[in-house]
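A single protein chain has been omitted; all remaining protein chains appear in their positions.
For subunit A:
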Amino acid sequence: MLKTIANLKIGEKAFIEKLCLENIPLKLLEMGCLPGIEVQLIQVAPMQDPLYIKVNGSHLAIRKETAEKISIVNF
């Protein structure tokens, strides 16, 4: 199964895999979610959604449905 940001445990880090550009909104890239960049899950909101991540030096919160679109590779 493909691993995505939604599968990370709190505190866990990984690299963003090559993004499938067709279904990733431009805004996400502009906010710093780029292929090859380290991403860390900081916190999960109650009811497991949204997710609070640190990526490219930015702290962002994204919904689970978005997180599921960003595949990752472990270290």
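Going forward, a contact is a pair of C-beta atoms (placed from the backbone, for glycine too) under 8 Å apart; a residue touches a chain by one contact, two chains touch by 3 or more; residues count from 1.
Here is the rule we go by: contacts and distances are computed from a predicted model.
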Protein that the absent chain corresponds to, by UniProt name, given "Multicomponent Na+:H+ antiporter subunit D", "Ferrous iron transport protein B", "Hydrogenase maturation protein, carbamoyl dehydratase HypE" or "Isoquinoline 1-oxidoreductase beta subunit": "Ferrous iron transport protein B"
Sole residue of A:8, A:39 or A:60 that reaches the chain not shown, by the stated touch rule: A:60
Interface with the undisplayed chain - residues on subunit A: 21-22, 24-32, 34-35, 42-43, 45-47, 49-50, 52, 56-63, 66
